[in-house]
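Here it is: the structure, laid out below.
For this view, one protein chain was removed and the others were kept in their places.
The first chain written gets the first letter, and so on, giving A and B; residue counts start at 1 in each chain.
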Amino acid sequence: MKKPVIEFDQFTFQYRAQSEPTLRDINLTIHEGEKVLIVGPSGSGKSTLAHCINGLAPHFYPGEHSGVLKIMGADSKGMGIAELSDFIGTVMQDPDGQFVGLTVAEDIAFKLENDGVPHAEMIRRVQEAAAEVEFSDFLDASPQELSGGQKQKTTLAGGLVGGAPILLFDEPLASLDPHAGRATVELIDRLHRESGRTIMIVEHRLEEVLHCPVDRIIVIEEGRIVADLPPDELLCSGLLREKGIREPLHLSAMRYAGCAVTPEIGPRSVESVDLEGCTEQLIRWHEANLASPKSDVKQPLLELEGITFGYDPAKPVLQDVSLSVGRGEILCIAGRNGAGKSTISRLICGFHKPSSGSIRLNGRDLSRDTIRERADVIGFVMQNPNHMLSKPLLYDEVALGLVNRGVPEAEIRDRVNETLRVCGLYPFRSWPVSALSYGQKKRATIASILVLRPEILILDEPTAGQDFRHYNEMMKFLMELNSQGMTLILITHDMHLMLEYGQRTVVLAEGRKLADDTPARILGNAQVVEEAHLHETSLHILARRIGVQPEDEFVSRFIRSDRRMMN
Amino acid sequence: MPPKLLSYSDVGSPVHRLNGVTKLIAFLLFSIAGMVSYDTRCLLVMLVISLSVFYISKVPFKQYSFVLYLILIFSALNQLAIFLFSPEQGVQIYGTRHELLHIAGRYSLTSEQLFYQFNVLLKFAVVVPPALLFLLATEPSEFASSLNRVGVSYKVAYAISLTMRYIPDVQQEYVNISTAAQARGIDLSKKEKLGRRVKNMAAILLPLVLATLERIEKVSAALELRGFGRKRKRTWYRSRPLTKRDTLVIAGAVLISAAVLVITFWDGSRFYNPFV
Partner (left out) sequence: MQSSKGFSVKTVVAIGIGAALFVVLARFGSIPTGIPNTNLQTNYAILALFALLYGPWAGLLIGLIGHTVADLISFGPWFSWIIASGVFGLLAGLFSRGIRIHDGEFGGKEILRFNIAQIIANAAAWFIVAPVLDILIYAEPANKVFTQGLAAGAMNMVTVAILGTLIAIAYSKTRTKRGSLTREA
């Protein structure tokens, strides 16, 4: 048996501001060199578990504990965050909050600087750590020049540089695109294999993490450990669905087809799962499901034609982009960072004027309309609700746009209350916005736009950072709006979202339109997937392995059955 | 896109190669000497030195043209204000009155006033090139370690480094928030009445402040997790040993400032008076 490095013994933790413990009776031992994944819905206590290990709880987030937590054999009670950081390197979710240096090299060096390591040794160790994550060419880059994935690599090197034997990842995938997320999972795996460090990953995006092997998965719910199993066993236990964690899609497909999913066939990875016993069943299931009906052609509502735009005319951000959105349609816009996704929405809203091309709504040219006039017909919802909430009270927040437009008070009251009812926020109307949950805040921002009665809503990453339950709640709400006739444009790189809810996806690459097709076909196109920083879904791989053609047809049929099963 | 802040770029001049500590000390000494002295001869010499160092540094003009433009406007307005408020300030200081031209009422142009206002301009002009140079030809990373080396506590020095690190991020956040606000009809331009404009500004400031407080929490946690503040001293990745050239420049700056102070106060007054 290998030496234990982290030991929880009857450990209970309660934040000072909470009336109930967040973690209860935790018994958990992690051994040297293990790679462990911790999953659980938001609010389950999985992040608190991570904070107890790296010392943020109770030193940064005050609270009380009972029971014992030993790190490297010593009681953590006597250790501060700084001492613990000698054993544990932490990588958190927000890439900008953690990147505190002015350049990559300084950020990696940060822990060494604080430990007072001499200059020559520091330079050497920074170079070694950068080489370990294959980032040596970027030592002088500033954070403003880097993508989220590159910032995270820097933070990871900054965790390695102190020589900590344990690496702790707290939702490392939350703010990355699928391509960068996969690269992170592979990098963590390589570090684990090459250096033998102990790895703990806290994450609710199970399928992405399981792209590479892990030794154990620990499931946390309401502050307790409810499962501690090897991945193949956990995936077969049916526990994940019960606990509101999304299982890998290929597994759902196999279940729908009636395959016997057992640990023996190795269901963790779609590439290596043994399909011998279930290929036939999968093909039969595919054939039994009806072909997807052709979606009817919709009357165009918003049309962009030949749009070219650049802050610097020599370097256009968008080049000759044309696209149209039908009335009542759900269109996804995808593309890697800097491909021009957010610029398109800014142009539609009128923050910038295109240098050539036209934008029409209902056939009418919008070029003479001001930002405010466009806002009456086109609503824009930002990714971070905190950036949009500008009034202390919910009612005032939703009323703000109308008050600014000089609408009579009685009408404001009616429209605000009606909108709050539609958004399920009516019972909270006199609450301070800050008392709402993240999902409710997001809905509040949508309400504050809906109250203006736009014809189109543009939403930037509507489900980013939310767990499966909240993701479903948000999308169900948006689907309801859509069924009432609202046209939706979703800017996203969430592939599940695209597959499940998008009727069409437009992919931008380097300012040009690269593809415009159904999401299932887009995600099956290797070149487009690569350009847009997405990756192939496990469903496409499954279809290929069982020899179903075309693969996207299999994917579409799966999505339709899945939707039926969920509702 | 908002105009970019002044930014460091390495053009490899001798000034760029100097240690950050050297540039900081030179900048501080020049600033102090420039503030204290009103001796025209000293100020002129200092200005010549400042400008030649600026010339040597090869900082491209377009990097500071915008700033220069602001400086000119600011100085012009300030000069005008001085004259409007106190047309006889120069006469008071220098004790003589040589009227050149009567304008109207109590306003007339005197040689003393012209000379005095020329000195005010000179004092400001002496400080600007070293300040710009410190900003444009010093890697921002070197600010903090340099300040720490000249005796500022490392925590305060690091706070300045954080300021430089997060200005672009906070600026982006401000732009995002105000964009979203404008889309909802929150107008900050002169089209709105003043009272409404202030209210609208509050609607942008509140989310910005809350987002900033949240950022402070996150960054503090990240600093704690990597052991910031655990020791009484810390080392700096971007610190360099002082070279011979640095020592020479520091010695030169000390000598010049000392000379300036001595010459200025030699006759017991900080003003150089050509009128007596």
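As a working rule, a contact is a pair of C-beta atoms (placed from the backbone, for glycine too) under 8 Å apart; a residue touches a chain by one contact, two chains touch by 3 or more.
Source: prediction; values computed, not measured.
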| item | value |
| --- | --- |
| Hidden partner chain, touching residue among B:47, B:135, B:186 or B:249 | B:135 |
| Listed residues B:49, B:109, B:160 or B:261, member touching the removed chain | B:160 |
| Touching residue (missing chain; options B:201, B:242 or B:263) | B:201 |
| Chain not shown: contacting residue from B:44, B:109, B:210 or B:242 | B:210 |
| Chain not shown, touching residues in chain A | 19, 391-392, 426-432, 434-435 |
| Residues belonging to chain B that touch the chain removed from view | 2, 5-6, 31, 35-36, 38, 67, 70-71, 73-74, 77, 81-82, 84-86, 89, 93, 116, 120, 123-124, 127-128, 131-132, 134-135, 153, 155-156, 158-167, 169-171, 174, 178, 188, 190, 194, 197-198, 201-202, 204-206, 208-210, 212-213, 215-217, 219-220, 223-224, 228-229, 232, 271 |
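One rule holds in what follows: only the chains that are shown with their structure count from here on.
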| item | value |
| --- | --- |
| Chain A and chain B, separation of their C-alpha mean positions in angstrom | 43 |
| Partner chain A, residues of chain B touching it in the complex | 1, 139-141, 161-162, 164-165, 168-169, 173, 176-177, 179-187, 200, 202-204, 206-207, 210-211, 214-215, 218-231, 233-239 |
| Footprint of chain B on chain A - complex, ascending | 54-56, 59-60, 80-82, 85-86, 90, 92, 94, 96-98, 100-103, 105-106, 109-119, 122-123, 126, 143-144, 158, 162, 311, 346, 349, 351, 371-372, 374-375, 379-380, 382, 384, 386-392, 400-401, 404-405, 448-449, 452 |
